[in-house]
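What you see is the complex with one protein chain gone and the rest in place.
So, chain A:
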């Protein structure tokens, strides 16, 4: 198409407004000019108007088509004419459409370009923002790093502010400056600190050197003393012949004293007090000696000294010592043999805990007839208690089984003081110590091998455990040694023990007689009837199981009057077909406490106090002091004599022909309880009455 066409069209289309542009002469490339023109036109023309124009033209074309088709149906010349006209008109319209389309295309491209440009701009701005943010972050980090910086001076402990201002000289403290400036204050304090430390270090050095000087002086003195020992020994040796000549026992005494100095302090206290007592009373009634391995004791003492140097604290803290020992032991074992079996370890540990001091004190107490009791006191180093073993030596052998028991075995020291059975450790800490050493057994388990920890033994050694001692007024808070306690206890104990020994010897003689069926004639004013018809046929000691199983004793046991520690005997008294079994319980402190009888009569059935009032009446008469006010001497014999009398009375009052009455009684039975006359009245030949 020619440009004339285009311009013509344009002219038609944009009638007035653009006619001036097109008419301008174009010197440059026509195509370019057209393009530029079109672009500017597209810019200038509003898009909405073009859109409505486009729609209108489309409408016109449709109308034209419709008219053409109508005319075609007519098929006339006139119509043909018209059709031609119309056809031209429609074509022109199509040209306009084309123009509009072009404009639209140009416009779209321009919009797209603009968008693209805008996008690029946004991108670059965003990049810039990122850069700035990163930089800010980095700067922040640097700031915190700076803030967290630690200076060395913060670790140094400084004197407090008040002290600093009070003590430091003004040229260091510079109060006018430092009072206001925190940093200057810190610097000043540091300076003061440095100067003080320097001074102290100098003083320390000086002291160390003076100490060394003194140590050297001591060593010199010691070596001089050591040189003196052989001389002294020579002197001692040379006095020996003189001592022998004059029969002085100075050396023995000295040996004893040396051994005594090695004793652990509780045993030393015991030894000192008892030997003083024996000096005062003469050695034939109380004798004391020390036995055991002296060298071992010396070694132990040295070890202890080292320990006490190391551990400057008190020695009562036994746990600590134990631990130390344990640790030492462990180390040794590790060196020697890493694989020692567990049992061996436990065994060794047990031995260590239950270790005795190698020295022990022997005390022997004698009574007049030559019977002596040898007590061996040993000290358990770790449990810190004293245990006692003992033997009895007799002037002549004892006949009779039950009599021998009285002096032998455990029972002689049993309950020397009330409640003191020696069956458990009096020290409250013992069980903890045993537990700490990993020993599961109670202390009782070891008593048979170690000896008994009687409370009196602890007190004789000045050990006082408040938990178990109630009668003592002054209670010591810890188990410090109490010498006055030992003094008073030693005397008390020896007297008590002598009394006990004496009464046991007497009891032994009495039992010897009883066992052979003899009953000692009763001395004193106890009224004795002329003839006793029953006889003691057996006297035997019995064990607790047999005693406690008898129905007759259940009452005494239930009342807590008899316990397994008592001496238990069975006496059998017979008269014709009647047999009376008496179970007798002697308390440990017999004859202070009277023996207790529980009776079973086998005659016409079995009778005991639980089911028969007559037996109960006899028991009442014998066991309580209803029947007599006599002296305490020979209580056992007195009671058995009484028992024989009562049995006679009971049997004779039954009216059985087997037992003819030969005792004088006012009335054989009296009262609703049908009481028999057990009480003897000295009237004429003697009468038996109820009350």
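Assume a residue touches a chain if its C-beta (ideal position, glycine included) is under 8 Å from a C-beta of that chain, and two chains touch if they have at least 3 such contacts; residues count from 1.
Criterion: contacts and distances are computed from a predicted model.
Its record in UniProt calls the unshown chain "THO complex subunit 6", which is the match among "26S proteasome complex subunit SEM1", "THO complex subunit 6", "Glycosylphosphatidylinositol anchor biosynthesis protein 11" or "Ribosomal RNA-processing protein 41". Of the candidate positions A:425, A:512, A:541 or A:623, contact with the unshown chain belongs to A:623.
When the omitted chain is restored, the residue from A:168, A:455 or A:594 that touches it is A:594.
Only one residue in the set A:34, A:423 or A:561 touches the chain that does not appear here, and it is A:561.
Touch with the chain that is not drawn comes from one residue among A:169, A:230, A:543 or A:671, which is A:671. Shown as candidates are A:439, A:609, A:644 or A:665; the residue that touches the absent chain is A:609.
Although one chain is not displayed, chain A still touches it through residues 555, 559, 561, 593-594, 596, 604, 609-613, 616, 619-620, 623-626, 655, 667, 669-674, 691.
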